[in-house]
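Note that one protein chain is taken out, while the other chains of the complex remain in position.
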Amino acid sequence: MTVVLQTDGLTRQFGQLTAVDGVSLEIDDEEVTSIIGPNGAGKTTFYNLLTGVLEPTSGAIRLRSDGELREITDDPPHEVARRGLSRSYQITNVFEGLTVRENLRVARIAREGRTLDFRSRAGSNEAANEQIDWLLELTNLAEYADTECDELSHGEKRKVEIALALAIEPTVFLLDEPTAGMNPTETRKIVSLIHRLNDEIDATFVVTEHDMDVVTDISDRIVVLADGAVLAEGEPAEVLADERVTEAYLGSEAL
Amino acid sequence: MSTHDDSVTSRIGEFTRDAVRNGWTRERCVVLLSLGLLLFGVVAPSFQIYLFTEFLIIALFALAFNLLYGYTGLLSFGHAMFLAGGSYGLAIFLQESEPYVSNVVGAGPAPLVSWVLGAVFAVSLVIAMAVPIGWLSVRLEEIYFALITLAFGMLVYSVIIQNPQGLTAGSDGINVLLGVTEIGGAEFRLGDRQIYYYLTLGIVGASTYGIWRIVNSPFGTICKSIRESPERAAALGVDVRFHRWMTFIVSAAFVGIAGVLIAGLSNVASPYHAHWSESATAVVATVIGGATYFAGPIIGAFVYLYARWGISRYPALEAHWEFFMGVLIILVVLYFKVGAAGGLYMLRTWLLDVQAAYRRGGANAAVGFVRESATNKLRRDSDASESDTGGVER
Amino acid sequence: MISTLSFVSVSDLVIGLSLGSRLFLIAVGLSLIFGVLGVLNFAHGALYMIGAYLALAFTTQVIDNFWIGVVAGAIGVGVIGVLIEVGTIRPLYDRVEADLDQLIVTFGFVLVIHEVVRFVWGSQPYSTPAPDALAFSVSVSGSTFSAYRLFVIVAALVVMAALWLFIRRTYFGALVRGTSSDREMASMLGVDVPRLYTGVFFLGSFLAGLGGALSAPLQSTSPALGEQVIIDAFIIVVIGGLGSMFGAFVGAMFVGLMQAIGPSFIAAGHIAIPFLAMVLVLLVRPEGLFGGLGE
């Protein structure tokens, strides 16, 4: 049991609005943690703070890299990613004009620090190619390897979304609404994919999700955010039984 | 003797049969193209060699510009400053240093040595300009990037016009004469039409290959990812701003090479090379040709320059050539969404389809296919007003 | 603050304000069109140039009244703007690279308009006399100015005020503001966005034409008129903030004052100053000194 990601009184204000309010969390490497909460609870802002897209108003973020917790509070997004914190996006954000393989190649080049390599051919690194093939296999994307992303279905793009984030071999993997906009069949596929990834990959998963079935299925631990602050946290059954949680949800939005 | 001829003939025959059998592979096309370009310098009329040399230089200018625009998604409206940087770098070096070079290496090889050193100096100067200008410019994106590069470009233009320290000769520009080189009794003039054509061909060819390698390298892959989604690239660990800066510098350096070449061709380093309208040339050539294809800027430069030349041959058109260029630009943007290169690419796909139809069912099938696709095309055009979402294919 | 700068004389100030007023008339339409449509109209300078020609043609060939000529010229330019928007800009809105394609199409129009004007009127410069009512001179602290030059300052203020009222107080203005901040939302709320865009393009072109027509008595009218002007206009809208009309006003006054005092203390190189200012603003505050429409 090791803490890999820690926030300490993390706060972010937009003018008068406090979007994230003194969140202190510890994410453990053995668990799949889900962060849930009604719309506007601050989940996306929280992710943007973690990944360096937004700067916190106050508080600190620490990430385990090279065996110790280091502060990454002020690091820009690319530094955060290099230290091992990776994310997928709620609204699909892949390189549309590139093939699936090229998408993953971008991630591998970034991971291997070869972004300033002008000389070799992009696809000439055998180790990287193997890694990409393995990822394609793992995410069931092999048959689309050479298809441009803008020709893929929504469900397939969601997989590319996940594969991309995985390709940089993260310590912590933030999944932002992995089943957003999916039909039940596609959702089931993603859930089984997450299970599979959790088994095969040595990364810690943090998931935000609307679909409660998905949440209960995959989570070891649940954190509930409401109005930017932590409302409850703990084992799924325990948290979901919490009255305040039901209230927070029913108060704003029926499930 | 006859056996030799036979072997050549049979080899050509074999090559042709191969080509027909296997289709036109990329390697064969490149070989044929290179042969054509080499022969061109011998057989073409003298003026055509001049025009083609100019085309090659403008093509390199547009190609280098497109490294930043088409591959990284940043539209620079001030790239002419690097063209001028290359021109003036060479001109100033020749003006100030040629006598010293001559003292060191002797009068014979001096012109050639000076030119080489001048070219190196010019490209270094361009890089020295691009490092700070790029560092500042890549802080901005989209239209703001276009505007700040426009402002930097016009700043450079203003400085050149002011003739600082008597270096740039103000609005007159500096004449660049490439003299006679004498090495080991052999004399040649670098500025000679044919020699300059081959020199340009070699440098532009090598630069094109270099740019092609860059866009297909890991660096180039990152460029494309930034074009598609800078946010996502950053989330994968790419330092987007730094990478854009590097692309800016590389792009500028190749434009600098084009600048060195244009000064030698037109024999002058002129402030016009720095003006925003010169930057517009690269933009227009790239858009005409198609920014999403590697060869787009090359084809665009060809269309641009040869359309201008074609117009100049007709006095009635020449008097109002800007009108026709304007109409051409408007029509291309409106009706050729993927540029001329895209049009050619679609034509090629279509021809291959016709060929496939011919293989399947002979001439009748091919004619049928042509008729069918033409009807489809017409039908699609009439529907286009409703369903047309347009968009550049990427 | 200005009074503390001892090298700025009253006459510099008047000249600067009149320069700025004219630059404002050029830039405000460009800024409006960019703010609402997101189109950077390269042909804006060419439209300004046509405004000067049309006003001249109306006053010399149709009706001998300067003011009617100015209004007729501006409306004529507005109509030309509508033709350009409907014919060539509208088909491009949905493209991925709409910004750039529109920029380049309007660049094509710079060439076309220039040549059409040259074909019709030739290259020789024309001069347009100031209207009789304003054809006298005024002395301000030892310097002489034409009444017309002072009138242009007033005209710019009037145009600024009229636009402000129009955008803030009319239904059309509310639609314009709404659409400029969120096009999709406006469209969902039932705003006919394409028609609104055409309307705004008309207004922007009308303003370009008005600027050209009102400036005609101050300068010569020739086909090249638009070329320098468009670069000035770019500088101003960048300094003031793309899309901000008030910003265009402040940017224009700033550039006007710079140009007025530039020659008296920097002998060479003052043409570089506006570009330097543009670079600095873009770096320090890329959204301009006044971002946002009508603020």
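Worth pointing out:
As written, the chain order gives the labels A, B and C, with residue 1 at the start of each chain.
Everything below uses one rule, namely that a contact is a pair of C-beta atoms (placed from the backbone, for glycine too) under 8 Å apart; a residue touches a chain by one contact, two chains touch by 3 or more.
One rule holds in what follows: contacts and distances are computed from a predicted model.
Of "Extracellular ligand-binding receptor", "Peptide ABC transporter permease", "NADH-quinone oxidoreductase subunit L" or "Dihydroorotate dehydrogenase", only "Extracellular ligand-binding receptor" is the UniProt protein name of the chain excluded from the display.
Within the whole complex, touches from the chain that is not shown fall on B, C. Of the listed positions B:L60, B:L74 or B:A110, the one in contact with the omitted chain in the full complex is B:A110.
Screening B:E142, B:E318 or B:E372 against the full complex identifies B:E318 as the residue touching the chain left out. For chain C, the residues touching the absent chain in the complete assembly are 11-12, 15-16, 18-19, 22, 114-115, 118, 121-127, 137, 143-146, 148-149, 215, 217-225, 227-229, 232, 259-264, 267-268, 271. Contact residues of chain B toward the unshown chain are 45-47, 50-51, 54, 94-95, 98-99, 101-102, 107, 110-111, 161, 163, 166-175, 177, 179-180, 187-189, 192-193, 262, 266-268, 270, 272-273, 309, 312-313, 315, 318-319, 321-322.
Criterion: only the chains that are shown with their structure count from here on.
Ranked by how close its C-alpha mean sits to the mean of all protein C-alpha atoms, the top chain is B. Centre-to-centre spacing of chain A and chain C amounts to 49 Å, using the average Cα coordinate of each chain. Here the CA centre of chain B is 35 Å from the CA centre of chain C.
Centre-to-centre separation of chain A and chain B, using mean CA positions: 42 Å. Looking at the complex, you find that chain A touches chain B at residues 51, 53, 76-78, 81-82, 86-87, 89, 93-98, 102-103, 105-107, 109-111, 114-122, 150, 164-165, 167-168. Interface of chain B with chain A (complex): residues 213-214, 216-222, 224-225, 227-229, 231-240, 243, 246, 250, 292, 394.
Remark: chain B residues 75, 136, 139-140, 142-144, 146-148, 150-152, 154-155, 158-159, 161-162, 276, 280, 283-284, 287, 291, 320, 322-323, 325-330, 333-334, 337, 388-392, 394 touch chain C in the complex.
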